[in-house]
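A single protein chain has been omitted from the complex, and every remaining protein chain is retained in its original position.
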Amino acid sequence: MTELWYVVGFALAGVAFVFLVIGVSWLITHRNRGDGHKGRPYESGIETYGDTWGRFGLSFYIYALLFVAFDIEVVFIYLWAISFRALLLDGFVAMLIFVAILLVGLGYAWRKGVLTWR
Amino acid sequence: MTTDARTPNPHAALDDPSIFIEDVLRESIVEAVPVGRTERQAEFYTLRDGEMLLNMGPQHPSTHGVLRVVLKIDGERVVDIDPVIGYLHRGVEKLCENADYHQAICYTDPLEYVSSLFCEWAPVMAFEKLLDVTVPRRAEYIRVLATELNRVASHALTMGWFALDLGGLTPVLYSFIERDEIMEMLTALTGQKLLFNYMRIGGVNGDLNHEFMSRLGDWMSHAARHIEANQGLLNENEILVRRARGLGVLDEETALRMAVTGPNLRASGIPFDVRRAHPYSVFPELDFDIPTRREGDCLARYLLRIDEVKQSLRIIDQCLHQLPDGPVMARVPRLVRPRPGRAFAAVEGPRGLYAAYVISDGTDQPFRMRIHDPSFVHLQLVGLMTPGNLVADTMAIMASLDPVMGGVDK
Amino acid sequence: MAVSDRALDPVGGSGAPDDARAVSFTEAATDVVEAIVVPNTLWTPVDPAAYGPGTAGLNADITHLREFEASGAARRDDARWSGALEIVPTKADYLLDLIRANSLWPLLSGLACCAIEMMSTATSRNDIDRWGMFPFRASPRQADVLIVAGTLTTKMAEPLLRLWEEMPEPKWCVAMGDCTCSGGRFKRSYSTVEGIDRIMPVDVYVPGCPPRPEGLIFGMMKLQKLVVDRRGHWPDRKVGPTVPAGL
Partner (left out) sequence: MDRALRARLERRFAERLTGPVHQRHDETEIRIRPADVGEVLRSLHDEPELDFRLLADLCGVDTGDRMQVVYHLWSATTADWLRVVADGLDRESPRVPSATFIWKGAEWMEREAYDMFGIVFEGNRDLRRIYMPDDYASFPLRKDFHLADDASRSPGLGVRPMEEAGAPVDATPATLLRRSGAERA
């Protein structure tokens, strides 16, 4: 039963942390809005030319996909690294297989020429 | 061409709840792309679909000073580029027309502020031609010694900024150590840290002193070793070499057509160096060679500057050994009134041919003082070399051309 | 060194300069030096006709900070509630000033020769990272201090002003170099703004052409003292140009 309290405690702490930080910063920061320029988009000091809500190329999307894939991999490795001492050899081999599979994915992407910017 | 964006925003301050945030921001996003008055402007500011105009504006980590570059980009690829300068235009030529001949040196000093001894030497040499003054040999040797030191300091900075623009943060610290040591040495000689104001019409301000000689001795002992260490840090660095090789290639014919001079020209294979092509001062007596490379890409320009530093060390060594005795200042009247006439004097600066063209009309103020700065001409190469590369490569190309905005904007 | 306008100092009276005494929080900073005003009889500003009639040589959209301060909209730095709770921001600022003073992040922007000296101040020989000022933030949204280093020209005045306004409060401005403080050796040119305090508020003036890194470091320490001595009195800071009258 106590495990349940741990989970609830962690959830509450997470939510409280987020709102605490935003609340305190809203409480003590300045409300000086400045004149029209404060809200203007920053482009090294010059007005932006044309409409900056334009469409972006496909290659950005592919890069984002690759990044997400390998970022999630890092999350799993991180969890594994914490309990590495308890997992002994079989845990190590399991992680090697996991990483190998992902490297195959990277190799495929590399061979397909996705990494060179088009 | 004052667009409506110039008038202050008619809306009340942003916190007026009645205004929905999107409206104000959309209102402020300016549709007013500048109207194309000249042929080049019209061609640049017509956007095909998928293209976007991006400002790498006057305040940007990688533009060396206040250079603004308008990029027309399609995703990550740069389609076209239009450098906009003038953000540091201080009107030096007009000020020199209202200043005495001695004071004109003060105005030209902060032009190419990274190598300010060269910015003094060109006008001073032009005034000496107008006055037909012969500078004593000791002063000429001290001038060559001081300017070569300034060249080493300037090239050290260039190497640091080149690595910084390619992403390396620590080489800047190494290059500033080297540069600060030389600056302290030149401060001991001239009395000022960055804008030396050391050269006078007819010679130099003061003779060599012990403080300068001892610091020079210490520095010369470990200068070659430091350069080797800095090179080891950068030359074999795989990232820098792969990014810089083959980027922004400048062939011989285009370099001559674009009136390029200095390291950027010599990196394309043409051994034009004003010290050899049009010898001035005591350079005919000094023996040094002009390093040239054939590839003409960013890496060649970077490596060429390291070779030039080695040549400068050789020149400094020879100057110290052949330093004659004698006065350091010729007899020049306090009130300088040269004959009516014109004089053109060119000096080989760290960035190229730095020249001063002076017209005098017999009064004590120059009638017209024209300063030719090499970086001003080299910035046109950015518009030539960047289209087709990625956005990140524009920094590498601009860093390899190494513009100094004080000289570009005069 | 720190020529700050009378209006900046909430507590009047000019006590003895207290550099010798340790910084104590109890009594206000009273070493405000009377601004030395030299009436300008030598020259009119830049050729007035160049920027169109009636703008006294300065572009219309560089001087809008003066109108913005006159319009009073800048003064509304109040909290969303009133009464007892209103003291929260000022008391918080009172505490946070110490933290702000020791982590002043400058904006990565240099105009001319002083920028090289500013870089030299930031690198390892004389290092301002020792006082927490190192990360030169590239975007004004993350910067605290705007160190203006170099000659300000009329073409660059508008971008510089935009950068200044896009910086979040509390923000300070250090004018580094003679050209920035008062136009310097290019004062009589047709295209320079004679001193940035004609268009924006300046807290610390660092003279020198270029000022040695030690000079800039001394200026930044004066700024730290200014921040700590201000003790949270933010609402009445000047928003518009702080040029002494008559210059």
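Each chain gets a letter, A, B and C, in the order it is written, and its residues are counted from 1.
Simple rule for what comes next: contacts are C-beta pairs under 8 Å (C-beta built on N, C-alpha and C of every residue); 3 or more make two chains touch, one makes a residue touch a chain.
Computed from a prediction, not measured in an experiment: that's the story for all the values here.
*Asks:* In the intact complex, which of the depicted chains does the undisplayed chain touch?
*Replies:* Per the contact definition above, the missing chain touches B, C.
*Asks:* Out of B:Val260, B:Ile316 or B:Val332, which touches the unshown chain?
*Replies:* The single option touching the absent chain is B:Val260.
*Asks:* So which bits of chain B touch the chain we can't see?
*Replies:* With respect to the unshown chain, the touching residues of chain B are 1-2, 34, 37-41, 85-86, 89, 91, 93-95, 97-100, 103, 129, 254, 256-261, 272, 277-278, 334-335, 340-344, 346, 353, 355, 357, 359, 361-365, 367-368, 370, 372, 376-377, 379-380, 409-410.
*Asks:* Touching the missing chain, which residues of chain C?
*Replies:* So the residues of chain C touching the missing chain come out as 41-47, 49-52, 57, 59, 154-155, 188-191.
Definition applied: only the chains that are shown with their structure count from here on.
*Asks:* If you tally the C-beta contacts for A-B and for B-C, which one comes out higher?
*Replies:* B-C
*Asks:* For chain A and chain C, what's the span in angstrom between their mean Cα positions?
*Replies:* Whole-Å distance between the two chain centres: 38.
*Asks:* Using the average of all C-alpha atoms in each chain as its centre, how far is it in Å between chain A and chain B?
*Replies:* 42
*Asks:* For chain B and chain C, what's the span in angstrom between their mean Cα positions?
*Replies:* Measuring from centre to centre gives 30 Å for this pair.
*Asks:* Of all residues in chain A, which are in touch with two or more distinct other chains?
*Replies:* 31, 33-35, 37-38, 40, 44-46
*Asks:* Residues of chain C that contact two or more other chains, please.
*Replies:* 64, 73, 76, 159-160, 163, in rising order.
*Asks:* Which residues, counting only chain C, touch chain B once they are in their complex?
*Replies:* Chain C reaches chain B through residues 60-61, 64, 67, 73, 76, 107-113, 115-117, 119-120, 123-125, 138, 150-151, 153, 155-156, 159-160, 163, 185-186, 188-192, 209-210, 212.
*Asks:* Please give the residue numbers of chain A that touch chain C in the complex, ascending.
*Replies:* Residues in contact with chain C: 27-35, 37-38, 40, 42, 44-46.
*Asks:* Please give the residue numbers of chain B that touch chain C in the complex, ascending.
*Replies:* The touching residues are 6-8, 12-13, 15, 57-61, 65-66, 86-92, 94-95, 98, 106-107, 110, 113-114, 116, 157, 172-173, 176-177, 179-180, 183, 193-195, 405-406, 409.
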